[in-house]
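For this depiction, one protein chain was excluded, whereas all remaining protein chains were kept in their positions.
Chain naming follows the written order as A, B and C, and within any one chain the residues start at number 1.
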Amino acid sequence: MRLEPVANPTLLRQLGLPALALCATVLVAMALALLAGADPFAVLGQILTGALGSRLAVLETLNRATPLIFTGLAVAVAFRAKLWNIGAEAQLYAGAIIAVLLGTGAMGAPFVLPVSAVVALLAGAMLLLVPVLLKVRLGVDEVVTTLLLNFIMALFVSYLLEGPLKDPMGMGWPKSPALIPEARLPRIVDGLRLHWGFALALIAAGIVWLIQTRTTLGFEMRAVGANIRAARFAGMPVNAVLVKTALLSGGLAALAGWSEVAGAKGHLSLDLSPGFGYTGIIVAMLALLHPLGVVVTALFVAGVFVGADAMSRAAGVPTYIADMLLAVALLFMVLAIALTRVRVVRG
Amino acid sequence: MGGAVIEILISASFWAAVLRIASPLIFATMGELICERAGVLNLGIEGIMVIGAFAGWMAVYLGLPLWGGVAVAFGAGALFGLLHGVLVVPFGLSQHVVGLGVTLLATATAYFAYRLALPEVTTPPKITPFQAWEVPVLSDIPLLGPALFAQTPLTYAAFACAGVVAFVLYRTPLGLALRAAGENPAALEAQGVSVSGIRIGAVMVGSGLMAVGGSFLTLSAFSSFFFEMVNGRGWICIALVVFGAWRPGKAVLGALLFAGFDALQIRLQQTPLGAVVPYQLFLMLPYVLSILALIAMSRRAQVPAALMVPYTKGER
Amino acid sequence: LAQEPLKVAGIYTVPVEQQWAGRIHQAAEAAKAAGVVDYSYTENVANTDYPRVMREYAESGVKLIVGEIFGVEAEAREVAAEYPEVAFLMGSSFMPDAAANPNLAVFDNYIQDASYLSGIIAGAMTTSGNIGLVGGFPIPEVNRLMHAFMAGVRETRPDATFQVTFIGSWFDPPKAKETAFAMIEAGADMLYAERFGVADAAMERGVLAIGNVIDTQADYPETVVASALWHFEPTFDAAVAAVTAGTFTAENYGVYSYMQAGGCSLAPLGTFEGKVPAAAMELVAARQAAIMDGSFTVAIDDSEPTSS
Partner (left out) sequence: MSETALGAEVVLRLDQITKRFGRLVANDAISLTLHRGEVLALLGENGAGKTTLMNILFGHYMADTGSVTAFGQPLPPGQPKAALAAGIGMVHQHFTLADQLTVLENITLGTESLWSLGRGRAAAREKVQSLSRDFGLAVDPRARVSDLSVGERQRVEILKALYRDARILILDEPTAVLTPQEAEALFQTLRLATARGLSVIFISHKLHEVMGHSDSCVVLRHGRVVGQVATRDTDRRALAAMMVGAEMADSAVAPGVAGPVRLSLRGIRAGALRDVSLDLRGGTITGLAGVSGNGQAALADLIGGALLPEAGVMQVDGAPVLQWSPRAAIGAGVGRIPEDRHKTGTVADFTLAENAVLETYATRFSRAGLVDWAAVRAHTERLIAAYDVRCPGPEARIRLLSGGNMQKLILGRVMEETPGILIANQPVRGLDVGAIAYVHGRLVAARDAGAAVLLISEDLDEVMGLSDVIHVISEGRLSPAFARGALTQGELGLWMVGHGFGEGAAHAA
């Protein structure tokens, strides 16, 4: 058995296989519901209602997708240049820290939002720069350094929140003071959580797409990723390209944290991110590293989670089913996407 | 501070703690090492450790003997390994995504199953875990004896496992084939050995070992299953494989070093230093030192050439 | 005409095995078993998702939502404001705000009274005077109980020294156990078991331990001398009664955790009956009586405890 590329996949193939993946996920959901003693036939409806069934549901899905778009972009940019940035989680927190540092009174309107965004971007960039310089100069594997930095950053945030950044009015709970109103991203819809961070994420996706397809830097980043030797031979400044990639990637991941603090939360706590940095990897790869695809897959991942989570309550099954279904949907989906471009043949 | 550190370092109990803390890491690191040596990065490790911790414990809770629990953990890990292997080897899907997906799936499956099995329990039930077994004679050696030879059987097994992995890798045809699969799969295929077979097999066995590492937490280090109890240990093992330059011996050394820092920071927190230095700094110690160690030995590491490179027959 | 059970939902950021959430969950389950409430819950909710889950429950017709908003104070209060017909009983370090959120009441595990009493026993039972405390994170819920415990210890053992360590996780019993081992090596013969795993280390090394929030003596009959128990039932029952009666307001339910309200107690000595010095037990009895009649109050100190 082997795989053979399909030169021009038919529309049926391109749409049918992902649809099949979704159906398979629903079947798994039904089986799990049955196992948990719930009504398997209500499951699909409950997931859909949970993710899209009301204005609240839709906005919550968009809201949860927002940081995923940023981290997904961060990963897509880095992976395209074969820079294995597993540290988006840490960079996210770097951005969040900056949002607090500059947003709690250090600066007022109208500068605080743009300035803190830019500084957050730089902070995330710097955080990724270290592993990248280590890789470029000493050949230290960046998968490991970026991964380890996640733990170090988590502990650093914990230190900040129990030390210098602790909210004096927080009754001892480890969290930062609240941002001043001028430092908050306004909401798009009054009363609901969706904020302008979502719009910024969409804009960021557009910009990244333009960078990758239209600019010389994008060309260089793709070339370095696809064949670093050829890129070097052709005279591309490979190390500089890697550094720039790191800056862009780390910066985007930091914006995820910045927008969560400035937009959604208004303060920083230890659990700001339930793994957005890691999920960003999933989002990016599902999108085949395409910046615009990242938007779609982030919405998909957020929708499956929100929908399945709501379903767990409606059906009365353990909430962990949401993560299970997200994982199942993800694995089926990557398989389906892969199979649109190759077919299994004997020989 | 130097005095305090030295005092800690010369105590037998410190070294006993190091071996205990290192044991689950050694199992899981060997598992990851096998996978990577065959060319497959297995980011499913964190979740596979969770499922191992759960399945091993559940089996014993339901009446199996302790070693039976270990076997069940291995089986459960191998099963998720099979999933990972099938998706990334013949289908060549992204090892990053599938790995993270497997971690998510395995973790959620363990939690879901636990909640279904024990819906009413609020204090996790206990089993009788492995007890320390003092090796006759050897455990009487002063200092060394109580440190090295008064451990639970699963700790001895961890070190034995590393030995077996090293032997298989370097001394048997199977190990040779496995290394070749990670270096140049085409070379293996050209010699008539199925790359897919070797890689899937390696991922299954490796995942089984990761799960056994997880089960150490519930069958030896502790006696109940807790959510989130694996607590990032799997990710550490990914780092340990690189730290160990993909060699079993060095990886074990890395695990011991990491465990050493961990045991040290626990003890340092109770010295006068602990009153002034934020505890997070202590907790950071093992990670920071890992990075420094990586930098120190960066030039020499030899990455398996075909790591993360999917292999499909008849393509170049 | 039998009354419809009140629809109640619990939202926890941790699995219900966590002691704190577990006590709430148990109280609610008990009320459900008694037919008073119709209870459902969601556990392990990330704070990011917490406001969404609150909204979902509120929109689904739940009348009382119990949970914890330590990490999402501002957002949660906003949600509560949008659903004035739903009662929110939330674990929080802050006071209720009747003006902004007339439907949001707060509570916390104010069981310092029981912790203090357990400290008296611990002080009497330690021989080395060296006591180890292993905690998850230094948050107020943990700190105040540790401080009360240490104050109790000093009553019977004024020269006592304390080793305090936080492991940076709620759920890592192996790590808690290792930490406890290290404390025992450093001379501790009495451990304050804030986390799972600590009593196990004490048991293996033959030293004693004091339980916290839940009673674990059944699992460690030779080890756990006494435990400070939290009873959420008074809090829960009061809230249910208020909602049913339509009188639920922005109160501080924290007092329902006080010993006077039956919100906490010292677990029965059980296997250690008769093994604790009589003088200590007399002191415990005296203090307990004083606490009950209000002549003695245990200080509430939420600051991070350190080793001494």
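The rule is short, and it goes like this: a contact is a pair of C-beta atoms (placed from the backbone, for glycine too) under 8 Å apart; a residue touches a chain by one contact, two chains touch by 3 or more.
Everything numeric in this text was worked out from a predicted model, so none of it was measured.
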If you put the missing chain back into the full complex, which of the shown chains would it touch?
A, B
Of A:154, A:223, A:264 or A:330, which residue touches the hidden chain?
A:223
Taking the full complex into account, what residues of chain A touch the chain not shown?
7, 214-219, 222-223, 226-227, 229-237, 346-347
List the residues of chain B that touch the chain left out of this view.
171-174, 176-177, 179-180, 183-184, 186-193, 302, 304-305, 313-314, 316
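One rule holds in what follows: only the chains that are shown with their structure count from here on.
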Classify the inter-chain contact topology: is it line, ring, star, complete, or other?
complete
Chain-centre distance (mean CA atoms) for chain A and chain C, in whole Å, is 36
Just how far, in Å, is the C-alpha centre of chain B from the one of chain A?
27
Can you list the chain C residues in contact with two or more other chains?
44, 168
Can you list every residue of chain A that touches 2 or more other chains, as numbers and ranges?
155, 158, 162, 320
Chain C touches which residues of chain A in the complex?
50, 54, 56, 60, 63-64, 155, 158, 162, 170-175, 178, 191, 193, 260, 264-267, 269-274, 306, 309-310, 312-314, 316, 319-320
Quick one: in the complex, what on chain B touches chain C?
11, 13-14, 17, 20-21, 111, 120-124, 126, 217, 221-224, 226-229, 231, 262-263, 266-267, 269-270, 272, 274-275, 279-280, 283
Listed in rising order, chain C residues that touch chain A in their complex are 13, 40, 42-49, 51-53, 55-57, 59-60, 70-72, 74-75, 82, 93-94, 137-140, 143, 168, 302-304
